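Of the protein chains in this complex, all but one are displayed in their positions.
The block that comes next holds chain A.
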Amino acid sequence: MAAAASPSSMESAPRIMRLVAECSRSRARAGELRLPHGPVATPVFMPVGTQATMKGITAEQLDALGCRICLGNTYHLGLRPGPELIQKAHGLHGFMNWPHNLLTDSGGFQMVSLVSLSEVTEEGVRFRSPYDGEETLLSPERSVEIQNALGSDIIMQLDDVVSSTVTGPRVEEAMFRSIRWLDRCIAAHRRPDQQNLFAIIQGGLDAHLRATCLEEMTKRDVPGFAIGGLSGGESKNQFWRMVALSTARLPRDKPRYLMGVGYATDLVVCVALGCDMFDCVFPTRTARFGSALVPTGNLQLKKKQYEKDFRPIDPECACPTCQTHSRAFLHVLLHSDNTAALHHLTVHNIAYQLQLMSAVRASIVEKRFPDFVRHFMGTMYGDPTLCPTWATEALASVGITLA
């Protein structure tokens, strides 16, 4: 079911991304996404609000932090509360009262994360619900149908996801199936004018398979591409090479969304490699374990060393938590049963990620991205030369040296 692609049909496809600046050394770009619920500056980090909530923080708090796009999850929302109810509530935007953009994942990743509950066939993924034991089939058509009901601004194709640690014929099978499923998603998509369907490049850690997938999927006229199947258990060395291979072959004028990437170092390196959009549960999840993200790494605030530390988490941080509270107070609160402790850290960690992306973008626009990278690595590792090998090599591959 390969869609024939002619140059004219590709050129006439709507472009949702406007490039504002490009780094002259690396592949980094600064841009702006034009989405139904407003513009989004890129590179962008998208916090993950799986079940129609950004954990303990309100829509107003998230908006105040400057977030303009976040994630919801089709698998979870499809089960609870279900697409019919959300449709009645005027879509996911209406249901959770989020005025800005939403991106929904297709449910594909749950195939990997909930593998004991799932079975993949050409038809789709058969899941057994952990809540009531009922079986559901998540097909490309069903995934798109749910996402059409959710009304998110960006929807993802259902892909056949295998863990990056898997080798052998299963990887190839999944890659080709993902292409077929992409075509089925495109065909089933009822609302191409209101919702942007992104393809997801698969192929595991095999350069040849990735290349094949890229060649095929870029023939399809979709508004954007995601790089999937990475940020699992693979080595960073393999990881960056697959990202670089992908960005080299993805069209320049469409957004590149690297799924599941959220550690600060990874974000900076992958921006250098040419990625525009990122999502990860890490910052919000680690907050709920009492860990605050800072330019030098993280602070485990439950530890005794913070008992009498009266400084804010980061004196340079503009977030409400850092403006009002000290590490010592957060330490006390984290050892109590008041959930407010978690919310303070969630606010801060999201602020950290968004502020980081903002700083990255400014450096690209102001033509000093390589210097920014050097300074970032210096702060994070004590010295740019102490940056992890994989990152040094990845940056070198796009013309940024750290020494």
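One rule holds in what follows: contacts are C-beta pairs under 8 Å (C-beta built on N, C-alpha and C of every residue); 3 or more make two chains touch, one makes a residue touch a chain; residues count from 1.
Note that in this section contacts and distances are computed from a predicted model.
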Among "Queuine tRNA-ribosyltransferase accessory subunit 2", "PITH domain-containing protein", "Translation initiation factor eIF2B subunit beta" or "Mitochondrial inner membrane protease subunit 2", go ahead and choose the protein name stored in UniProt for the chain not displayed. "Queuine tRNA-ribosyltransferase accessory subunit 2"
Consider the whole complex, including the chain that is not shown, and state which of A:231, A:321, A:349 or A:392 touches that chain. A:321
Just one of A:28, A:57, A:71 or A:259 touches the chain that is missing; which is it? A:57
Touch assignment to the omitted chain, from A:211, A:281, A:332 or A:359, lands on A:332
Residue ranges of chain A at the interface with the undisplayed chain: 51-61, 64, 76, 80-81, 85, 88-89, 95-97, 307-308, 310, 320-321, 324-326, 328-329, 332-333, 335-344, 347
